[in-house]
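To start, the structure itself, in structure tokens.
One protein chain is absent from this view; the other protein chains keep their places.
The chains carry the letters A and B, assigned in the order they are written, with residues numbered from 1 in each.
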Amino acid sequence: MPAIVVRNGELLDPGENISGLGHIVAKDGHITYVGPDLAQARMVAGPDAMDFDAEGLMVVPGLIDMHVHFREPGNEAEETVASGSLAAVAGGFTSVVCMANTDPVVDTEADIISARQKSELVGLANIFPVGAVTAGRRGEELAEMAQMARGGAVAFSDDGTAVPTAGLLRRALSYAKMLGRPILEHCEDRSLIGEGVMNEDFVSTTLGLNGIPDEAEDIIVARDVALARLTGGHIHIQHVSTANAVAIIRSAKETGVRVTAEVTPHHLTLNSDCLKTYDPVFRVSPPLRTQTDVLACRQGLKDGVIDAIASDHAPHLEEEKELEFAFSPPGMIGLESTLAILSTELVEPGFFTWSEILPALTAHPSDILNLGRGRLRLGLPADITLIDTKMRWQIDKHRFHSRSRNCPFDRREVVGRVVATMVGGKVKFSLSNPTVS
Amino acid sequence: MASKMYDRAWLEDCLRRLAGEIVNNRTPSSAKALIGLRTRGAILADRLGELIRGEQGLELPLGYLDATFYRDDLGQGAGLKAVKPSEINFNINNRDIILVDDVISTGRSIRAAMGAIFDYGRPSSIRLCVMIDRGGRELPVQPDFLGARIEVPRGGFIRLKLHEIDPQGDAVYVVGPGEPEP
Partner (left out) sequence: MQWTRRHLLGLEELSAEEINFILERADSFKEVCTRPNKKVPALVGRTIVNMFFENSTRTNISFQLAARRLSADTLMFSKAGTSIAKGETMLDTARNIEAMGVDVMVLRHGASGAPWKLAANVSCAVVNAGDGQHEHPTQALLDLYTIREARGRIAGLTVGIVGDIAHSRVARSNIWGLTKLGARVMVVGPTTLIPREVEKMGVEVCHDMDHAVRECDVLNMLRIQFERQDGTNPFPSIREYKQMFSLTAERLARGKPDLLVMHPGPVNRGIEISPEVADGPKSLILRQVANGLAVRMAVLQMVAGVAAAS
């Protein structure tokens, strides 16, 4: 395999203190040079290396989405490992972390191995499987977590629902600590969700839709950080959506609890006013909250209370989203819109710099899950994403590589686009034919 | 610019003449009643009733009709303007109905009004009284009592104004094609 010299890009990796014009050499799947000296890069790359002209592009560590749902096995019409992987690289993601709520549930070592084998056959993005916390995600007995860890599970999660009781989660956190893995928790109290289908606020009152109060999330987050303190285990709060949850995580972090957190692009940019059209594309779990919550999530991200940005890419069939709001399943796809939305809604208006956003998509999720990626560092796998931060385009769900179309950002005019994605030193996606010489 | 064709004096003379003709007209039964077609026909019916009472000493039953729901032009957006309830508080069976309207043109409103009247019972006859016949008939409907005939060019129209509801007071205007409302 010939080496590749990615030359003349605007390198950016704040964690490694890399910022400015430079070159990267990918050789034998790994990064063998990062720096400003093109002559040296060429020497490291060797005589038959290919050139990839990155002039005018931002060159960053390959993005990591630590929360996606590929529906294989069980719902291949919605998404497969192959279609999801293609969506990932098209969105600039070199690594994705797949949740366990497939059909059947990923709750054995064999399931984990099968998921990894499938991703190797597809050969696009790195896929890191998550195993269920409880057998069948039924919330009754622990799944065989140690065997799944041996098979390659990077974490455990019953995502879709919270682990139902404090006693069970205590055991799970304690056990996962022994395995050096975090528990990723979907924080919603079942009894407070009730019949709820959206945030409980004035909008739900006028729309006549049953509401879910913030406290459904806050209570579970508070319970979970308490149990992380008790066990010393690592709890990771998925898709934080309320101002109170941010505050609880902030204070837990201050007292040294092993807690990390993620937020989705939609909870950073959309609020419950979107539901006024009754368009089921805006139904998501946890629900879109108020603008106050949106701003609190942004502040949490800025302050490092929230570590990661994850899409919670949740494909659903068009016909399911054609149902009445309350009957349609919750979830949005995000792999192919995340970068553009963050760029357009957070970076372009000046709320965040790229240096503030990038770690949440690279080094932080890698550290939370011990993936050993997410940095432009010598010796690491050559996962690299090239972004044209100035390119203006319109999101068109019909051109997505995902099999599903439930994207809340469809038709938006955005700025910033992934131009090429390199996984393990190979170009897996390029917007047009790149200048390869 | 719309031209004023007739003034108040003409209208008063005309109504007095029509009141006389209505009273003297020989109808199948001897029980006449006035029904004015909303909006201006209803006001004219009021005035005719007043004249007949004052000058002839005859009290005729008086009703008002809104025939919007009987019109045949739903598809042209008719029936979307404000309506008022019909008020026909007497038995119309075996009566001679004098239907009163301001202007007749195609005859379609009169057809709709006759349809509506029949939903209140079976009159022994219906006679038609209008102030102005502007021509342009599309149905075989002719007035029995007529104020005046004014030919209006295609695209033009007649505006009969009444002091009860119109700031211009009693008057008849001819509005040519493309001219603004008086």
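Here is the rule we use: a contact is a pair of C-beta atoms (placed from the backbone, for glycine too) under 8 Å apart; a residue touches a chain by one contact, two chains touch by 3 or more.
Keep in mind that this is a model prediction, so the values were computed, not measured.
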- Note on the structure: Checked against the full complex, the residue among A:A82, A:V133 or A:L209 that touches the missing chain is A:L209
- Item | Residue of B:E21, B:D46 or B:E87 in touch with the missing chain, whole complex considered | B:E87
- List the chain A residues touching the unshown chain? 194, 200-202, 204-211, 277-278, 319-320, 322-327, 329
- For chain B, which residues touch the unseen chain? 66, 68-71, 74-87, 115-116, 119-121
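The definition used in the following text is that only the chains that are shown with their structure count from here on.
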- When centres are defined as mean Cα positions, the distance from chain A to chain B in whole Å is 76
